[in-house]
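Only a portion of the chains appears, each positioned as in the full assembly.
In order of appearance the chains are A and B, and numbering begins at 1 in each one.
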Amino acid sequence: MTTCTDTLVATKANSPFPLDRWYLAALSKELTDKPIARTLLNHPIVLYRALDGQVNALQDRCCHRQLPLSMGTIEEGGLRCGYHGLLFDGQGKCLEVPGQQKVPRKAKVEPYLVIEQDDLVWMWFGSEQGSTPDKAPPSYAYHAHPDYVYDGGMFHYEAPYQLIHDNLLDLSHLGYVHLKTIGGDAKTHMNAEMLVETEGETVTVKRYMPNSTPPPTYIAAYPFKGKIDRWQEIEFCPSHLRIWTGGIDANSEQVTAPNRGGFHMRGLHCITPETEETSHYFWTIATNPKTDIENIKQKVVEQTRFTFNEDKVVIEAQHKSMQHFKGQPMIDIHVDTGANHARKIIKSLCETSS
Amino acid sequence: MTTCTDTLVATKANSPFPLDRWYLAALSKELTDKPIARTLLNHPIVLYRALDGQVNALQDRCCHRQLPLSMGTIEEGGLRCGYHGLLFDGQGKCLEVPGQQKVPRKAKVEPYLVIEQDDLVWMWFGSEQGSTPDKAPPSYAYHAHPDYVYDGGMFHYEAPYQLIHDNLLDLSHLGYVHLKTIGGDAKTHMNAEMLVETEGETVTVKRYMPNSTPPPTYIAAYPFKGKIDRWQEIEFCPSHLRIWTGGIDANSEQVTAPNRGGFHMRGLHCITPETEETSHYFWTIATNPKTDIENIKQKVVEQTRFTFNEDKVVIEAQHKSMQHFKGQPMIDIHVDTGANHARKIIKSLCETSS
């Protein structure tokens, strides 16, 4: 594991986000021949893939006159500022100041520690400057699994990260928000038994809907015979959630079995705060078609994107309303159990950091 | 009269608007099959027409997770939230929480008292919570009068309500702002004698322009022979104004007679504050064509809408300028008399409320 002695990190005091962990900074496919500007946990950062293929991340400002380095160009040796041409390497060291022989000692910008694995770019946010990651980034099997194909994308949210957690930890909203894709019958969703467990930083929420009508996305992607036994299994971690959903023909096999067949949608949802009030929502969806693979993948990805856009509209409106009605009481209902557990974990982690 | 014991009302202290009165909340025709979100006197409100035809109004937030109820759907029994499906009746009582048997005692949202009459939806804003209206909403005869046809609309203004009062109480601006429709000759307007009277909460401003040239809208709508005797009669009340204008062939009959003939435009102007800085301006215009009725109505309504848009441009620019030049002195001129009377009434009513 690389140490990050020189890496700029969020300060310990008063962090509104859990620190000492990896957050997703980008999907690998986003990093091509241009740098990307992205604010993560309040840090303006430039991400770029160097000519040798390595992904680097720096504070997004030239140390000369503060132009964002994300307006510069990727060149042999590193990233060149688009105003006066200062050249920085992947660790933020200035290699060249055009027009003068000597590079000033203070000419450098702060680097951030990034690791690329599973087609994902993870960034370390420690609670103390110079902290060393004490764990590897989360690993994720379904981007390279032989039975699965996947794709994904990114949404920018005008809403804080925890409202997205709430949404993902309670899939009962499917019956009201997502009728056109994965919703199905509202009553079936709301009345399904819900199993909630917490262990350490993890919350799992499981729900099974036996003998239910398959929703539009399912029918489009898989040759079900009629009614299906359906599952929703959610695993929440503070920086990301894994959501396994799918269905098998009703009564054909054990719906809770880890090796069950049928139609699978395995979603990875990485929610990285941009600021206290805004978020980046990276998602991928992997599915397991046996035939007509590319076509079914595209259908599943497109319907997922459509579905997530429906959530975005609701969550952003909710955020605006909550800002207006700040302080007004909210009541809890049964389906909030998982989300409330996750909020407790985040609260405790933020207090630990501060 | 319905009491509104449970109705949420603006608090007494520091109201920037006169309270204990009815304000217009909507035109009846706006309420069809979708709820409407509208902020009135700083209250975010959802208005909807229930399946039984009754108009209801609630605070625009679900008591569960604050999603605006205006994003929900009108169903049998009431309004259903678009996120987790809580169902509320017209008094804000929660009838159903999907996924659980029991509805929590605190699951309710605040209702507002509305009355629909004359194709208008009026809402009560009392100065104390639970106050009972001590008067009926204003009645208005010209939406159902056998000799008249009418239509109307709504403008959202980036300007406070009193700037719109000022504008409507002094029609001398017609000669500078509305040359294309109802303006006519500027000098005639400015020099016409102006009669201003105040009684209680009401200000009347009357102006007569004998032997003047009919403006474009008048010529388009009525077969005048040449010059006309023209009237403008304005009645201001704190929540709305009635503006009677029109003309008869010059010297054909008494221009001040209540039963005069000729061309009539009877305008209703309901100015409902949205916030201290923004307003809703509901208007209708009724006219009395004898022939070619639908066609003349459309002409009059379209030219009125065009005219009011000219006012909107001026008033919003005025507001922006007043914000910038806050504290700089303004001089009064002769035509301000009516508007200044109205401002005194509003000031006195706000002080009474507080």
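Descriptive notes on the structure:
Everything that follows uses one rule, which is that a residue touches a chain if its C-beta (ideal position, glycine included) is under 8 Å from a C-beta of that chain, and two chains touch if they have at least 3 such contacts.
What you see is a predicted model, and the numbers here were worked out from it, not measured in a lab.
Depicted are 2 of the identical subunits; the complete assembly encoded in this structure file consists of 3 such copies.
Everything that follows uses one rule, which is that only the chains that are shown with their structure count from here on.
In terms of their C-alpha centroids, the spacing between chain A and chain B amounts to 48 Å. Listed in rising order, the residues of chain B touching chain A in the complex are 44, 60-61, 63-68, 71, 80-86, 97-100, 104, 106-107. The touching residues of chain A, when paired with chain B in their complex, are 166, 170, 172-173, 175-177, 186-187, 189-191, 314, 317-318, 321-322, 324-325, 328-335.
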